[in-house]
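What you see is the complex with one protein chain gone and the rest in place.
Chain lettering (A, B and C) follows the sequence in which the chains are written, and residue indices restart at 1 in each chain.
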Amino acid sequence: MQQFLLKHFEAIRTTIAILIGMLICILLIILVSSSPGDSISTFLFGPFSSQRTIASIFEIATPIIFTGVALSIAFQAEQFYIGAEGAFYITAAVGTAFAVSTSMPWFFHIPLILIVSGTFGGLWGLVPGYLKARFNTSEVVTALMLNFVALYAGLFLINNFFRDRAAGFMVSFRLPESAELPRLIDRTRIHWGVVLALLVALWAYYFLYHTRTGYEIRTVGHNQKFARFGGINVFKVIIIVHILTGAIAGMGGVVEIMGIHRRFNWQDLPGQGWDGVIVAIIGRNHPLYVVAAAVFLGYLRVGGQQLRLMSDVPFELVLVIQSAIILLITARAFLSQWESRMVIRQAGEEADA
Amino acid sequence: GGQEAASDSTRILLYLNGTRGDQSFFDSASRGIEIVSQQFDVETRIVEGGYDSSAWQPDLAQLAGGGWDIIIAGTWQLAEYVQDLAVQYPETTFIVYDTSVDYSAGDFSNVYSILYSQNEGSFIVGALAGMLTASDLDRARSGNTIGFIGGMDIPVINDFRVGFEQGARQVNPNVRILAAYVGNFNDPARGKELALAQIEQGADVIFAAAGESGLGALEAAGEQNVFSIGVDSDQYMLLRDSQPNIAAAVVTSMLKNVDNSVVYAIERYLDGTLAIGQAELLGIREDGVGIARNENFERIVPQAMIDELDRLIEMIDAGEIVVDTAIGQ
Amino acid sequence: MTSLLDSIFSVEFLFAVLRVSTPLIFPALGVAITAMSGNINIGLEGIMLIAAFTGVIVSIYTESLMLALLAGVASGIFFGAALGYFHLKLKADIILAAVALNFLASGLTIFLLIVITGGRNTSALRSLTFPSFSIPLLRSIPILGPVLSGHNIMTYVAFLSVLVYYIVMFKTPLGLRIRAVGQNPDAARSVGIDVDRVKLYALMISGVFGALGGLYLSMGYVSWFSRDMVAGRGFIAVAAATMGSNLSLGTLLGSMLFGLVNTLTIYIASLDIPSDLVQSIPYLATVIVLAVYSARNFAPRKRRAAHRRRQRAQAHGKDT
Partner (left out) sequence: MGTILSIRDLWKIYPNGTIANQDVSVDIEQGSVHAIVGENGAGKTTLMKVVFGITQPKSGSISLRGKPFAPSQPSDAIQAGVGMVHQHLMLAPELTVAENIVLGVEPKNAGVFFDFDAAVRTARDISEQYQLSVPVDKRIDELPVGTRQRVEILKALYRNAELLILDEPTAVLTPQETDILFQTLDRLKEQGKTIVFISHKLKEVKRIADTVTIMRAAKVVETRAAEELTIEAIAERMVGHKIDLSRVPAPEQVGAARLSVRNLCMTRDDGVQAVKNVSFEVAGGEILGVAGVEGNGQTELVRALVGLLPVDSGEILVGSSDIASLSPKEIRHLGVSHIPEDRMEDGVAPLMSIQENIIVDRYDKPAFSTRLRIFWKKVLAHTVGLITDYRVRAGSPKHEISSLSGGNIQKCVVARELSADPDVVVASQPTRGVDIGSWEHLHSLIVEARDRGRAVFLVSADLDEILKLSTRIIVMYDGEIVARFDDASKVTATDLGPYMLGVKRQEADSAAVSA
């Protein structure tokens, strides 16, 4: 029993954290809802209530997998480049611009858009990356600032050159059909982007753990001096990491446009970059766990949506609830005393024996 | 509303792609629904979608399956989603306001669209601003300059701006017009700072179409003793009790009467006279837009100016003046 | 154009720079003190928002400016401590905890607004405001007088806070401990200092600074609370403090540089430059300033590398 508990401690800890988070939510719901029972079951089980809601979970998870995986590469190299938000936004704008101004058969168009936007995203990431690698400029700060630059530059681009003037709002022209990622299931918006996201996550896993550059990245992250000592080109690694992060997060942005919106319609930073930070940390920067974390976040969001639609719980409380659960899950020391006490007891028993 | 009414009463849902409390659009639409639920035998419900745009489509998709007789959704952002759903749910009547579905793109015989000519309303307040700045009223200064403050540089907001500028020039060809954008709708401090800068550059009438950021601009006008013009709702009335010094400067507001138009639409729906399958443009004549003629307006604006405004309104009605628009330009 | 230049070199412009800088100086000090203790705090955004809200609500219900101030500051301390609890005690990543805190602040303020007022109607709540304050002697100095005198009292408090920050950081045992903890936590621990507690204090003090910034926004700059009204100032503060190396004067100058650029964009907003580009100037400027700043700091090493290359070239020349 003890063996089992210890072996699966991480999973158990996460589960208990989620349960406690849920418990807090339930308490909050009981406080504000006139029919708490219904509200709670709406929140917990609503996401599984129909094909559409289940699909919603994956629709939401798709862009977050991109940003989460992108950030986990940066975080593995100890680069706190939290600029996925900006890369996501501006690359979506640039990718849209490219998509609406070109036309060709879809089997050329889609890959080409992904390549162009990936390249652009990479260049976007290169800016903080170069500054960090060359001058040791804090990437946290430059990334935060570049997020705002991305917003206004993206608006400028779409507003002045690609705005659909027939629409009453700040949106781009519609993508040509050849640039749309097809939907997978009727009456849902789940689209081929989810497959791309999974491929990217699998690739990132393989890349980080089974290739030379991946090894270099992780080594730089663990101990930069050691990496330098061993002959690893730290400058190059930092540059690569930022480029990859920008490229993958950026591709996520354009995939979201190609799969869901089919035209650029964001007038504000859409938030998936911050969601990426959340899932990267919950998934401990491991691309495959990041996928799981993104799906979980999707589940929470859909639960919140159901609560909004089906109950009298105010929408802002849903935000509060989600933050609370996220905080608890990332609380690493939560239950760790219990674990160490168990380890110590076991070691003591073995020594006595 | 909201009780489990008898099954034969009409069930109406209002979906907001935002929340109540914005003191303009969404509050106004909600007010319309409340009036409807009091006046008629209907079951109503309001759902707040919040500001996360990625949630709106799934929300609507789910709500559309809820067996409502009427689903009301506003703003351009929802129109495209409504287009998809209207085809899937032909039994449901959809009402979109402040935008129109593209009737040429399919069979939308179950969609009624309401458009407001915000440019016309803005033309009128622009004309008022043009006259005020040239006047020798208390708050008017010598610069012959007025200011426009927008939330963001986007078409809807620019539609206000275009009308405002045209109206001002109509009555005062030499007027200098300053225009600036806050960059968002939630930074009143920056809104105020922009207004202060315009006032410092000589502006003595400030028209703010910038949501919460615009409130900051109104405050600047109040503090600096110049005129301000509110937007969407009657902001003088909203501020009169809580912020009298700001309210005193709000000479009028450019109203978008979403509430009236919602009531108007439901009324006709119940009569069976609603022109479903069409878009209606509600301008000044239809009372879709207008200016607030409250006590402050009466107190400040001289009768001669009011007469001039009425004359301009008639000219727009008569088609003698065509107001430019930024939509679709 | 000349009129624009005139207004940029006007007293009002400089006055505005101080006003615009005020809500940046406070949170930048908050960022700086946590950075000194070895933590990066991107949660000031949320802390400011909560304090802005708390101040307004308390001022309405008690009609006491003092109580509103105290309550706002208390809320800042509380959320600074909450951040500390999750990071230090439960070992949550501090960046993530701060991201969550920012989300939480946004939702919680509006949710509480509904609970307290029964709706979201924000401008119906009129907050008390901190008074403006003209300094008699100062006012009479030409040019400088009108620029420095007549500000909201919180602007003076902001400048005073820089001094307080300096004194706390460099003239008190707590400051010494905060710096020691930031530089080498093991060293601090080995002399019996409770490292987590010191970090917690730093976060709580940063909560105080953040709260003052938030209070100024809702009770000085304007006189009500509106959703998300902090509008990114908590993030800009991170840049400002970093630019100032977290030192007192540096942080002040960093914040004021932002204030200056921001005010400039406000004054040129009415020119016919695409507004989106104008909006991006302050952020772009930070990146550039940071880059130049760190490149300069980097110069010694670069100089030596260049020297080395020269030597090498010379040696080469001799060989051939």
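Criterion: a contact is a pair of C-beta atoms (placed from the backbone, for glycine too) under 8 Å apart; a residue touches a chain by one contact, two chains touch by 3 or more.
Source: prediction; values computed, not measured.
Chemist: One chain isn't displayed here. Which of the visible ones does it touch?
Modeler: A, C
Chemist: Which of these touches the unseen chain: C:R19, C:H87, C:R177 or C:K199?
Modeler: C:R177
Chemist: Any idea which of C:I193, C:L253, C:I268 or C:A295 touches the chain not displayed?
Modeler: Answer from the full complex: C:I193 touches the omitted chain.
Chemist: Could you tell which one of A:T15, A:S101, A:N136 or A:Q346 touches the chain left off the display?
Modeler: A:Q346
Chemist: Write the list of chain A residues that the hidden chain touches.
Modeler: 206, 210-212, 215-216, 218-219, 222-223, 225-233, 339-340, 343-344, 346-348, 351
Chemist: Which chain C residues touch the hidden chain?
Modeler: Output for chain C: 167, 171-173, 175-177, 179-180, 183-184, 186-194, 300-301, 304-305, 307-309, 311-312, 315.
Note that in this section only the chains that are shown with their structure count from here on.
Chemist: State, to the nearest whole Å, the distance from the C-alpha centre of chain A to the C-alpha centre of chain B.
Modeler: Chain centres of chain A and chain B, defined by C-alpha means, are spaced 37 Å apart.
Chemist: Could you check chain C for residues that touch two or more other chains and list them?
Modeler: 110, 274, 276, 279
Chemist: Tell me, which residues of chain B touch at least two other chains?
Modeler: In chain B, residues 19, 152-153, 183-184 touch at least two other chains, as defined above.
Chemist: For a test of understanding, state which residues of chain B touch chain C in their complex under the given definition.
Modeler: Interface residues on the chain B side: 19-23, 27, 147, 152-153, 178-181, 183-184, 186-190, 192-194, 196-198, 200-201, 212, 215-216, 219, 238-239, 241-243.
Chemist: Of all residues in chain B, which touch chain A in the complex?
Modeler: 19, 47-50, 52-55, 57-59, 61-63, 75-77, 88, 98-99, 152-156, 159, 183-184, 327-329
Chemist: In the complex, go through chain C and note every residue touching chain B.
Modeler: Against chain B, the touching part of chain C is residues 3-4, 7, 10, 12, 16, 19-20, 23, 110, 113, 119-126, 217, 221-224, 226-229, 231, 263, 266-267, 269-270, 274-276, 279.
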